[in-house]
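Just one protein chain is left out here, and the rest sit where they should.
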Amino acid sequence: MSSFTGNHILSVSQFDREAIELVFSVAQSMEPYAKRQKRTTVLDGAILGNLFFEPSTRTRVSFGTAFNLLGGEVRETTGMANSALAKGESLYDTARVLSGYSDIIAMRHPAAGSVAEFAEGSRVPVLNGGDGANEHPTQALLDLFTIKRELQFNNKTIDGLHIAMIGDLRYGRTVHSLSKLLCLFKNVRFTLISPKELAMPDYILAAIENAGHSLKVTDQLEGNMDADICYQTRIQEERFPSQDEANKYRGKFRLNQSIYTRHFQSKTVIMHPLPRDSRTEANELDNDLNLNPNLAIFRQTDNGVLVRMALFALTLGVENLVSQYEKPVIWYSNKS
Amino acid sequence: MSSFTGNHILSVSQFDREAIELVFSVAQSMEPYAKRQKRTTVLDGAILGNLFFEPSTRTRVSFGTAFNLLGGEVRETTGMANSALAKGESLYDTARVLSGYSDIIAMRHPAAGSVAEFAEGSRVPVLNGGDGANEHPTQALLDLFTIKRELQFNNKTIDGLHIAMIGDLRYGRTVHSLSKLLCLFKNVRFTLISPKELAMPDYILAAIENAGHSLKVTDQLEGNMDADICYQTRIQEERFPSQDEANKYRGKFRLNQSIYTRHFQSKTVIMHPLPRDSRTEANELDNDLNLNPNLAIFRQTDNGVLVRMALFALTLGVENLVSQYEKPVIWYSNKS
Partner (left out) sequence: MSSFTGNHILSVSQFDREAIELVFSVAQSMEPYAKRQKRTTVLDGAILGNLFFEPSTRTRVSFGTAFNLLGGEVRETTGMANSALAKGESLYDTARVLSGYSDIIAMRHPAAGSVAEFAEGSRVPVLNGGDGANEHPTQALLDLFTIKRELQFNNKTIDGLHIAMIGDLRYGRTVHSLSKLLCLFKNVRFTLISPKELAMPDYILAAIENAGHSLKVTDQLEGNMDADICYQTRIQEERFPSQDEANKYRGKFRLNQSIYTRHFQSKTVIMHPLPRDSRTEANELDNDLNLNPNLAIFRQTDNGVLVRMALFALTLGVENLVSQYEKPVIWYSNKS
């Protein structure tokens, strides 16, 4: 039992450094199960309500898989067209009813604040899987967990990290949440690279500075950066006031292998919240980086499963029972 | 093994009083599992085909959860757009094929009679989860089970019950089915309150009178009623010949705390088939009743899980094995 037991996970702001370190420690202990060196039935018989009122295939499947990996069952729903919410039911009523059908809920919904409102009516713990422009705390945690693990390979820690964030820093929910979490650590250097129209919001900049971190803001990728992490986000051209404005920046915030070599040290880890647009006109993160061992984007999604397993285990208070319910994996796997 | 084993559940008309009492007794025995005091793996390895050709999130999830709570697996489908039915396949063929994929089927379909037609082709038991305007027997059973349990708190029984039904009694499938089931009991008093345009159909009134029950029909909520149960249903204004006609009744069949206090005794239980429309213009069942301990609407949906567990167990002939396959619940729960 920890302070997580029985509680909702709604926002990154509810985490302090100790809580994060507990999540990461449990997440790390989940790796042998996710990599199929062994399995656990600790949540055999438990039911996850995987309620994606806003569809998102990968986040939904990631939550569901995390629960299955702990031995539990998943009931789910996708979209809102046929739900009672579309007929005027309140989130409170929906929560009261659906929380009768599961032991824990993961929920995504397009409206900011909706998951917290739902959680008030829920009789079981609720994990926020994204509520519109507001929060997506499991993404922020998996990003930070990835940073921690990638840095470990180089004997570094989050304290003292230099992170470059590139692209749309204004509307990119993930970079906001990640920045907030990084404010719990020490001596972080932020280099924020974006078109002026898509700059990081002032309240995040203030939080970074209040945390005593160092901050550099620029509108172009230049010089030789010594960043440990390059966190790339997509620029959607419709964010600009006009196409002319968008054209001015086209291709300036993309990353490919030659741009990487020119601007980053050879160990800089490349991250991205995914999906990346791989169409040639996308100018985002080129496929030629697939051969670069520092491209961590698929390790991020793998880490997402570990983080979600950890949150389920902690919230349901079984984090110390997982290994007691261990069993061998008897089928073929090359994941380990 | 009971008379349920291997049989379909298609209509409330297939139940006699003894069958209902058996369902309720098994449903009652399911509560410790649903409340997570313990769990059972009696249906470990069994597969439910949860076929919702007409989408309905809560009914679908309720059936799925009930099956999971007994230890079984769920395969499901939602909607009809991509099903073979849309390509001219007969319900007989669909049933022959899909019944090869599961041990039992719960099915919803928009066409009246479709589930019975499907059942003829099915090689496994079929539970009707709603076939259009026709039947929704598990809803009727959970309503009656709720009445029984709510009355028990006051040392009363269904025999001798006074029930007020309010709202759209013409098109409300749930009040029809519930009325039919109540005809199996003794000395029930019905007070039916609806606009004349939305009055209870004559064949139901005849059934009530044939059962020797007492009946009062009115078009307004008036005086001090001594009802044990107030069953509220939604009035959809498009049911009226004109908006002028609808306006005449607006707000007259809603319930809020002050109307409740004025017309009902302090122990009258409030029921509703849900979802309720909580928008202010809805005039249905106000949110201020959420604090009223007699508001049983969420106990109804919880009871739905128990009733569906009972029907699965009875239909698959395992109702007496459930406790033999009991296991402890090792994760956090505050449901018990």
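Should a chain be cited, it is by its letter among A and B, assigned in written order, with residues numbered from 1 in that chain.
By our rule, a contact is a pair of C-beta atoms (placed from the backbone, for glycine too) under 8 Å apart; a residue touches a chain by one contact, two chains touch by 3 or more.
Everything quoted here is computed from the prediction, not taken from an experiment.
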Among A:Asn7, A:Gln28 or A:Thr41, choose the residue that contacts the chain missing from this document, as touch is defined above.
-> A:Thr41
Which is it among B:Leu10, B:Val23 or B:Val42 that touches the chain not included here?
-> B:Val42
Contacts from subunit B to the absent chain lie at residues 1, 5-6, 42-47, 49, 73, 75, 77, 81-84, 87-90, 92-94, 96-98, 100-103, 123-125, 315-318, 321
Residues on subunit A that touch the omitted chain in the whole complex?
-> 36, 39, 41, 55-58, 60-62, 64-65, 68-69, 71, 73-74, 78-79, 274-279, 282, 287, 290, 298, 301-302, 305, 327, 329-335
